[in-house]
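Single-structure report; data block below.
A single protein chain has been omitted from the complex, and every remaining protein chain is retained in its original position.
Take a look at chain A:
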Amino acid sequence: MRLGLVIDLDVCVGCHACAVACKEWNASGTTAPMTDYQPYGAEPSGVWFNRIRHYEVGEYPNSKTINFPMSCMHCEDADCVTVCPTGASYKRAEDGIVLVDQTKCMGCNYCSWACPYGARELDRESGTMKKCTLCVDRIYDLKIPVEERQPACVNTCPAHARMFGDFDDPNSAVSIEVRERGGYALLPELGYNPTNQYLPVRKAKPIPTENLGKPGFKEKLKGFANRIVKR
């Protein structure tokens, strides 16, 4: 098994719900707590497994805002595991999930240096490294209804921009989507072979902003109405 996430960049609306749900679930999960520093103070900061960034791609008027969630990619060739001197970082043979054993970590930060995706964050309170667990304590929990045995981020995403599954199974939903929509990995040149894949933004016609031609009857009517109605 090779469990991981697919993130549909065409669909993500950038609401940060996944990050919040992640924090909520994992605050009491296997690597808990997820410490906040000055949560109500002047410089709020803290540990998150999942962060959403926002980019502008292309130049105006053919530009697009793309919301970009990132968490641990559960890489196949995860240097974060090889460099760890204590053995706290490990990759599970049975499902490919990369985890940090909180009882072994000495907080040297070395694994975070080795991770190109910024997926690991040191918890200053516990002195140990924290990272996405793919909600390992949730996806295998038999007390949870079958359809909810998914990572918290996937469960909560209101836009359904996230998908969770087994990439080793060519018939799984994640494999099919990646195959059909040209899913890709980030920073492929570094050779980490991340499991998580991103679905590109679909091609959309640019919305014209110049040389719009003469307005039609409908536009004229709208313009007339706009002029006489006081707002």
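Just so we're on the same page, a contact is a pair of C-beta atoms (placed from the backbone, for glycine too) under 8 Å apart; a residue touches a chain by one contact, two chains touch by 3 or more; residues count from 1.
The rule is short, and it goes like this: contacts and distances are computed from a predicted model.
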Chain not displayed: protein name in its UniProt record ("NADH-quinone oxidoreductase subunit NuoF", "Alpha-D-ribose 1-methylphosphonate 5-phosphate C-P lyase", "Nitrogenase molybdenum-iron protein beta chain" or "DMSO reductase anchor subunit"): "DMSO reductase anchor subunit"
Among A:Arg53, A:Arg179 or A:Arg202, residue touching the chain not depicted: A:Arg53
Residue of A:Val13, A:Ala173 or A:Leu187 touching the missing chain in the full complex: A:Leu187
Which of A:Val6, A:Met73 or A:Cys105 contacts the chain that the document leaves out: A:Cys105
Chain A residues that touch the omitted chain in the full complex: 16, 43-48, 51-59, 65-66, 68, 70, 79, 81-88, 103-110, 112-118, 121-122, 124, 126-128, 184-192, 198, 200
